[in-house]
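Dropping a structure here in structure tokens format, bear with me for questions.
Missing here: one protein chain of the complex. Every other protein chain is in place.
Order of writing sets the chain letters: A and B. Residues in each chain are counted from 1.
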Amino acid sequence: MSPSMLLQLLVSGLASSFVLLLTSLGLVIILGYMKVVNLAHTEMLMSGAFICYYVYQAAGLPFIVALLVAFAVSFLFGALVERLIICHFYGKMSETLLATYALSILLKQAALLLLGKNYKKVDYPVKTVFQWGPVYLESYKLVVAGLAILSLLLTLLFIYKTKTGRMIRAAMQNRSMTESLGINTKKIDTITFAYGMGLAGLAGAIIAPLSTVTYTLGESWLTNTFMNVVMGGVSSLFGTFASSVLIQESVSVISGLSNSVTAQIIVLLVVIVVVRLKPDGLFTAKERR
Amino acid sequence: MPLLTKVRQLPVNRWIDLALFLFLLTFPIWQNTYWVYIMSGIMAYMIFALSLDLLWGYTGLMSMGHSVLFGAGGYMIGIASAWANQADWIKFDQLPWFLAILSQPLGAFLAALFLPGLIALFIGLFMFSGKIRGVFFSLITLALAGISELFVINQSRYTHGDSGITVTSRTLFSNSDSQRLTDQQFYFVVLAFLLGSYLLCLWLVNTRTGKVLQGIRENESRLTYLGYKPAAFKLFIFMLSGMMAGLAGMLFVRVQGSINHSAIGINLATLVLVWVAVGGRGNLTGALIGTLLLQFSETKLNSVFSGISADFAQYWKLVLGLLLLLIVFVIPKGLIGVLLEQQQSRQGRDRKAAIMRKEVHSHDANP
Partner (left out) sequence: MTPTHKPADKAEAAPVLLETRGLSVSFNGFQALSDISLSIRQGELRVIIGPNGAGKTTFMDLITGKAKPTAGQVLFEGQDITGKSAAEIARRYKIGRKFQGPNVFDNMTVAENIELAVAGYEGLTQSLFFRASARFRHRVTEILEQIELADYRSFMATDLSHGQRQWLEIGMVFAQDPKLIILDEPTSGMTADETRKTGDMIKKLKGEHTILVVEHDMDFVRQVADYVTVFNLGKRLVEGTLEAVQQDPEVQAVYLKEAD
């Protein structure tokens, strides 16, 4: 492999890392802060991508509007789902898995039956291609990276610097204590879940131009996002960032040596081994203790 | 205890099992070949559901990738049959060494049974020796199903990739087309295996081992302080369950006459969870009834509605999602779970009343 090709692989791997980070953020929030395994997460990505298609591509509104709509709709939907479904199953693992799986079927089938099987294509909002020596990168991927970092930073700000964020962390650490301080933990749960779902919808909208928008978009992300979050240490945002980079860089380099499917298989198997050896995640950050 | 009381105290679901097997035994008499063929496939799925029930219902290990073992069994038959009949997509002159057994008589049968057992042993050794439990077990098995699906699509040299393998032979051991059994004959082969699997499960869950498995489900750490090593039991049940899943996959491929990547991937892995959840887990009957009910309804409704909408299968999935949500909300123990719960609470009331009477008596005797 020539150095310039390796460089190209590393750069596109890094670009994909930000995509993976973006698609995993909502999951980290819900899994890490609420201990809820939300199997409907990736279907929220799919829904966000569809929202982006209809608002931006079909209706011709500005891209940023599509992103905001995707976040808002997913946030509200998340709040609704938490109140109607999730709140009944806290602490019940099997039931939560079954209920969120049922929800994912409903979302997917609804998308298929209402919106059809046809692939939908969303144009790049930024069409130029960035060139740096022998390395090429679509400018939009730079935008995605920027948006991913922005989402991460805003999430960190939200969790660490706002009053709601402090309450979310308090509820995660010690629920009964938080309740006894007069904080409405039910409301906190709803906000946390809704925010996680909102992030998923937003991520779906952002990656829409990079994907073929169709009802199966969600399931293609299922394994990757969950394994990423588990390896990152479940409740650690930085851990998820680090493991996104590790996973996508490895996939990118290995696929340069063989093919992308083999690379995926190898990397996922390695991730499982890592999770077995370090069950608390590779990058258990200090925030847990 | 008088026999009559003993019979009355038998869990109500055992009567359902009896009725179910009588129904299955007589089914080919009053049904046509098409439905006999459909029911054979459903019975193979029932074995699969039983295998998951041992793991999830009894031991509390919620595998979200049990299809890996089902598919592994199925693909053994697929590859063996493609090789024996030299399917036109086969581009190699010799089976690779690790699949060489498939060319032997009995080879495919044994491979379909033991390869999944071996995979389960490997996965189990890997997971149960570490701290992987609860939801992490579920997520990793889910990932394994995803990986396996990618893997068989990728290994198109042996698996014919996306299109899958057509299996024309239908015998238990041989892969040549000349000895093909009829739908009726093969129905009874599957039924015999289903009955055998069921009896094995029934025996197992009532042994002390079965109780230890339930102990793992209820309170794994308590068991270690009683001197047990739960990892060994988990490994055992995972292997047994894997072999049963492989058996189910093998029979299903023989019935259906084809296999593709969907039999090893996340779709089937989650579908079997739905069957067991709807029927009720941890009592064997629920797995059988859930599978029968849902798969039979799908086929039946499909034959009714396919004329009206080409998208029937998609609407069915929607219904399945709604049904699952409804079950989790209303009867999380599943259909059979509810029946058992009713019987237990009735027996509980009787026992409490008996204790009350006894206490009153002893009070009278020595005031």
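The rule is short, and it goes like this: a residue touches a chain if its C-beta (ideal position, glycine included) is under 8 Å from a C-beta of that chain, and two chains touch if they have at least 3 such contacts.
All values derive from a computational prediction rather than experimental measurement.
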### Message
For the full complex, can you list every visible chain touched by the one that's not shown?
### Response
B
### Message
So one chain is hidden, and I want to know which residue out of B:209, B:258 or B:299 touches that hidden chain in the complete assembly.
### Response
B:209
### Task
Could you tell me which of B:157, B:180, B:300 or B:358 touches the chain that is not displayed?
B:358
### Query
Touching the left-out chain: which of B:27, B:236, B:312 or B:329?
B:236
### Task
Would you write out the residues of subunit B that touch the absent chain, in ascending order?
207-209, 211-212, 214-215, 217-219, 222-229, 232-233, 236, 344, 347-348, 351, 354-355, 358
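Quick note on the criterion: only the chains that are shown with their structure count from here on.
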### Summary
In their shared complex, subunit A is touched by residues of subunit B numbered 56, 62, 64, 126-127, 130-132, 134-136, 138-140, 142-144, 146-147, 150-151, 153-154, 266, 270, 273-274, 277, 311, 314-315, 317-318, 320-322, 324-325, 327-329, 332
#### Entry: Contact set on subunit A toward subunit B in their complex
37, 85, 88-89, 92-95, 97-99, 101-106, 108-110, 112-113, 219, 222-223, 226-227, 230, 259, 261-262, 264-265, 268-269, 271-273, 275-277, 279
